[in-house]
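A single protein chain has been omitted; all remaining protein chains appear in their positions.
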Amino acid sequence: MVGELTWPRRLLGLWVPLAALFVFALFPFAWMAATSLKANAELYDPAANPMWIRHPSLVHYIDLFKETNFVVWIGNTMLVALVSTLISLLLGVMLAYPLARMRFPAAGLLAISVAVAYLVPQTLLFVPMADLINRMKLGDSLSAVMLTYPTLLVPFCAWLLIGYFKTVPRELEEAALIDGASRWRAMTRVILPLCTPGFLSAGIFAFTLAQNEFLYALLFLNTSTIRTVPVGVTGELIRGDAFYWGQLMAAALLGSLPVVLIYSFFVKYYVAGLTAGSVKG
Amino acid sequence: MARSDCFRGSTSRRDFLKLSVAGAAGATVGADWRLRKASAKPAQITFLRESSYVKEFDDYFKNVLIPRYQQDTGIKLVYEIVAAGGSAVPRLVSIVESKAPVDAGWVQQEWLYREALLDVSDIAEEVGKQQGGWYPEIKSLSVWGGKWKSVPFGNIGQTMVYRRDWFDAAGIHTFPDTWEEFLEAGTKLKKAGHPYGMSMGHGFADNNSWLLPLLWGFGGQVVAKDGKTITLDSAETARAVDYVRKLYKDACIDDCVGWLDPANNKAFLTSQISCTNNAMSILISAKRDLPDMGKVIDHALNPKGPKGRFHSLVPVTHGIFNHTPDPEAAKHFLRWLMDPKQVAAWYRSAFMYHAPFLHAYDRDPEWDKEPRFKPDQRVLETGKLVSWPAPADRKAGEVVNKWIVIDMFAKACTGVPTKAAIADAATGLKQIYG
Partner (left out) sequence: MSTNPVLEAARPAARAVPVRRAFQLREWLEREAVFSWLMLTPPLLFLLAFLGYPFCYGVYLSFVRRPVAQPATFVGLGNFVNLWSDSIFWQAVWNTFRFTGAATVLKLVGGLGMALVMHQNFRMKGVTRALLLLPFIVPTVLSTVAWQWILDPGMGMFNRILMYVGLVTQGPSWLGNPTLALVSVILVNTWRGLPFFGITILAGLQTIPTELMETATIDGAGSWQRFRYVTLPLLMPVIFIVTTFSIIFTFFDFQLVYVLTGGGPANATHLMATYAYSISMGGGQMGLGSAAALAMVPMLGLVLVAMSSYVRKA
């Protein structure tokens, strides 16, 4: 940043807007946390402050662990998100690298079709997708979603990676080729390592989308013990019009904690990766 | 009314005797099964249901019925539950369309896919004969083209749920018997700071369960009995629309015009409303979480209109998908489940939350444990399917799921003139009925 600002300007330019952002982004979480930590009687009490806890209680957390398969759902979610992210990254690289760095016939057409794949709504896809999954005898198994999530994620990853690959100067690759390296080698040893932040950003973003996905998980994961968090939680804690508010909120918070941890660890790569490509390229 | 109740009472007592006999017979069914299928026994039967409004109901199935079935037949029973209110139908449609390995289930909105359901007439007839006979109205859902496509299980009763203490304080000591009295009482209660909260949003049950009975009570009908003639645009409908607009303005909380099904539970339990139309879930939650409120909640039948008293059914029926690899095994499972030895205790495991469509349970002692739930059973006497008087076919389902009738009322409440609101709905109906 240019120069150091005086404290009144810093107050107005940084702390006040930052505080406003925090309030806007996080007040629903304050409510969620408060709700997960008080008994239903207090939640329903019209005289109570929705943001305050008079009698803190862990009862919803205990019930969540005791009465549902929450731990299993978390494990499933992480596994599914991880595997489908890895598949998507692999396929995304294979798609993006030639499109970004090679000249060959039909390249333009392919780039457009990858973009079009993005515009296809899930509402159009899910019935034939269910048919496909059943024909492959994959219904009710985690592999069903591990295979279908990449259909949503590959175009996304490819698009992001195309932008990133373009930022690496062409001369680098050419120099490697002149020195006798094969294209494969130039790619794996020269270009890809330079793009590590790009992988991280695409990977983390894909991971988030995968762990949030609802429709395919609902259709393809049927036994309680193989469900992911969103489907497991809504299936067993939303009973008709009776919602288990406290447990739902406890699950929402506990379910996103692992991801927050990953984010705070990788956030600088994430930031660097998501857009560096588009700016320079 | 009293006489028919009496009559029913006597038949049901006789049926109780039958129940115990049948229970004994049920024990032998298992043995019979082992004989028949010693060679080609399916590994498992998968049974799909929406997660029950009352948790104890699902727990009973998992903890008692599954082990018992395994013991009786040696077949593993898998109980898949999906969230209510939106998740079940896409799951069912995808099962039907892709022939997914699910054998039987609660066939919600069965009018969408009756072609994919097995004929279960023999089971339904047998169960009906054995347990006091079916309520006739449910046949217009389960019987299609002369065949039973599903075996009725029970109705989730939708009644008026109200705060007796606030009604008392406003000087209303018995629940209003007519819609006019209902409006009068609501006007008083809203002035006292306790408005009604009558759901009119894009939900799945709490909106239809009072708006349709109200429309019918005023003499309005959406589509005639033939399932073709659109009869919505009538003076009776206009009176019903005017009434709802006035009720909304004078007696209801503003928010209720957009409410989905959980919203009125939330508003009731947080003491924001004095009356709504709902299933048992409010009283059950209150008894568990808010004992004081639990004492002052009561249930009542819908008020009656100039053309009588009506309720709308929220029926639960079980069907078998005809792509099941072993239809006989699936049918055996359903027959086993509907055997009084199993089904009676299952009904009772959750306050008779599913009021059986079988007369044998009309006077079940379980109803006496919480007399406030009795109206939920009596809903069956005047209960009609949402399509009434038209047949419960796909078109009627489309009307419900596009909220054509609900939106007619909601529009009127948000300022659209009665004529225009009805005309909009009529246009929507024409699109569906062609």
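Letters A and B mark the chains as written, and numbering starts fresh at 1 in each.
Rule of thumb we're sticking to: contacts are C-beta pairs under 8 Å (C-beta built on N, C-alpha and C of every residue); 3 or more make two chains touch, one makes a residue touch a chain.
Since this is a predicted model, take the numbers as computed values, not measurements.
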Of the residues B:Arg49, B:Arg163 or B:Lys266, I need the one that contacts the missing chain.
B:Lys266
In the whole complex, not just what's shown, which of A:Leu95, A:Leu200 or A:Ile226 touches the removed chain?
A:Leu95
Residue positions on chain B contacting the omitted chain are 86, 89-90, 93, 96-97, 109, 111-116, 200-203, 253-260, 262-263, 266-267, 270, 272, 394, 397-398, 400-403, 407, 410-411, 414, 416, 424, 427-428, 431-432
Listed in rising order, the chain A residues that touch the chain left out are 1-2, 10, 13-14, 17-18, 21-22, 24-29, 31-32, 35, 46, 50-51, 91-92, 94-95, 97-99, 102-105, 107, 110, 116-129, 131-132, 147-148, 150-151, 154-155, 158, 163, 171-172, 175-176, 179-186, 189-190, 193-194, 208, 211-212, 214, 229-230, 233-234, 243, 245, 248-249, 251-253, 255-256, 259-260, 263-264, 267-268, 270-276, 278-281
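The rule we apply is simple: only the chains that are shown with their structure count from here on.
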Report, in whole Å, the distance between the mean C-alpha point of chain A and the mean C-alpha point of chain B.
39
Chain B touches which residues of chain A in the complex?
39-41, 44-46, 126-127, 130-131, 133-135, 139-140, 215, 218-219, 222-224, 231, 234-236, 238-243
Over in the complex, which chain B residues touch chain A? Could you list them?
46, 48, 50-55, 78, 80-85, 87, 90-91, 93-94, 97-102, 156, 205-206, 261-262, 264-266, 269-272, 278-279, 281, 284-285, 288-290
